[in-house]
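Of the protein chains in this complex, one is absent; all others appear in place.
Chain IDs A, B and C follow the sequence of writing; residue 1 opens each chain.
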Amino acid sequence: MHEWALAEAVVSTVSQIAIREGLRRVTEVRLKVGELQQIEIEILRFALSELKRSSLLEEAEFIIETEKAELRCRVCGHKWFFRRNEVDEDVAEAIHFVPEIAHAYIRCPRCGSPDFEVVRGRGVWLESVEGVK
Amino acid sequence: MHEWALAEAVVSTVSQIAIREGLRRVTEVRLKVGELQQIEIEILRFALSELKRSSLLEEAEFIIETEKAELRCRVCGHKWFFRRNEVDEDVAEAIHFVPEIAHAYIRCPRCGSPDFEVVRGRGVWLESVEGVK
Amino acid sequence: MADPRVSVIEDRLKKVNKVLSVSSGKGGVGKSLIASTLSLALADKGYEVGLFDIDFTNPSTHIILNAESVSPTEENGVIPPRVRGLKYMSIIYYSSGHVSPLRGVDVSNALIELLAITRWGETDFLVIDMPPGIGDAVLDMIRLVKKANFLVVTTPSKLAFETVRKLASLLLEMRIPIIGVIENMKMRESPFIQEQVEKMGLRFLGEIPFDYSLEEAIGDVNKLLKTMFAQKVKELAEKIALQTLGD
Partner (left out) sequence: MADPRVSVIEDRLKKVNKVLSVSSGKGGVGKSLIASTLSLALADKGYEVGLFDIDFTNPSTHIILNAESVSPTEENGVIPPRVRGLKYMSIIYYSSGHVSPLRGVDVSNALIELLAITRWGETDFLVIDMPPGIGDAVLDMIRLVKKANFLVVTTPSKLAFETVRKLASLLLEMRIPIIGVIENMKMRESPFIQEQVEKMGLRFLGEIPFDYSLEEAIGDVNKLLKTMFAQKVKELAEKIALQTLGD
């Protein structure tokens, strides 16, 4: 599972932020996880709990919210939500690694265009970092 | 002056919106004009007043606000404002026609990168259209 | 609320009869040389022709046509200058030799801006010189220029045709009109490309041999028009005019 790699990215970014803001320890980290990428939250959570050991994040609580993946067609303006059960297993797997590859498989349900944007719910995003100085 | 062409774009878009919303006549149009493009507001206003004749926009009042052009460097995060008097006449003229050509001439004042985004204040933008049904 | 530029584009192209997008997906297959020479050939037949170079980070047609001594004029918008009888437009009139590092979003914005302000007027053919890649420029041509017809250029190479196959399959899926495929820089006999093209249900327009005298003719239109390359493009121009105006 490459959730581990994403967890490392989160821990690395939070550490940088903590150092920049002069935090002695991080108490709370809020994450948004977009549904397009179909991250396995439990694996992400496990990886975070392993990776935070003996770091500034040791005592941090991770609050993870999922966000629906909203797509908007640039041709006709139609908005819709990505649903995993509407694509094949292979396609979901590919999008799991590289969300942009959605453009190779998904089409606007109204006009058939591959020219859509991911309005929200693409990948892993840091919402806030709290700690004590 | 190509302000006339931009005024035509505004009138054409407002007409489409009025038809779509079922307006019999348009009473007020709010426009934002970004400073990057250095539009001559008086010429734009004159063109609009000419172009609106015998159309749904005949009685429309145009409220035009200018918006400072804010740039943000993608490399170092620095934000700054575009100021016309800091570029040559030729360069200002080129940006007047194609605002993106700013990337050929302007650099981040902090790190020297051409890789910046125009956060706001790029070109002509429609803010609102009001009318009676 | 809304970008006013998009809705005026259709209006700006109202008096343009046919838009021909010279495209490929692949770079270096001869799009710019074909777009330039095709424009000259069509103008030579008496058509009113525009040429619009939208490869904004890598413009080339101004070098081929030696088009730097003129510039657009302003008159209720932008009027393209005349270059060898063509209405010619390129971003070089604004970048003047500087490198223009443009992300896709900037390419898209610049394209929309130029489509919204350029007055092509009565025009039989507007030839578009497309950039490589299957990105912002291709997607915006599909999205904004409903009357665009694609002319697809490949070389005999597997590497070029692989991308051409992808571009063509996208255009077919989107039901965008494809005039046909040109095989450029042919060096030896091989039916491979023609077979593949016809298998996709597309028209194979013909081949252009590799022309060793072409490089010397870049920047000298008189010389260019005398090359064997130009001779072949003129034949193709005839075909393309017949086919598209016959629609």
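Everything below uses one rule, namely that a residue touches a chain if its C-beta (ideal position, glycine included) is under 8 Å from a C-beta of that chain, and two chains touch if they have at least 3 such contacts.
Note that the structure is a prediction, hence the values are computed from the model and not measured.
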Chain not shown, its touching partners among those shown: A, B, C
Among B:67, B:115 or B:130, residue touching the chain not depicted: B:115
Per the touch definition above, residue among C:48, C:136, C:183 or C:207 touching the missing chain: C:136
Residues from subunit B at the interface with the omitted partner, ascending: 74-75, 112-115
Where the missing chain touches subunit A, by residue: 1-2, 4-6, 8-10, 12-14, 16-17, 90, 94, 97-101, 103-105, 114-115, 117, 122-129
Positions on subunit C where the hidden chain makes contact: 25-29, 32-33, 57-58, 60, 63-64, 98-108, 131-136, 138-139, 155-160, 162-163, 166-167, 169-170, 187, 212, 215, 218-219
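Just so it is clear, only the chains that are shown with their structure count from here on.
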Subunit C and subunit B - chains in contact with each: none
Label of the chain whose CA centroid is most distant from the centroid of subunit C: A
Length of the line joining the C-alpha centres of subunit B and subunit C, rounded to whole Å: 29
Overlap residues in subunit C, where contacts from two or more other chains coincide: none
Residues of subunit A touching at least two other chains: none
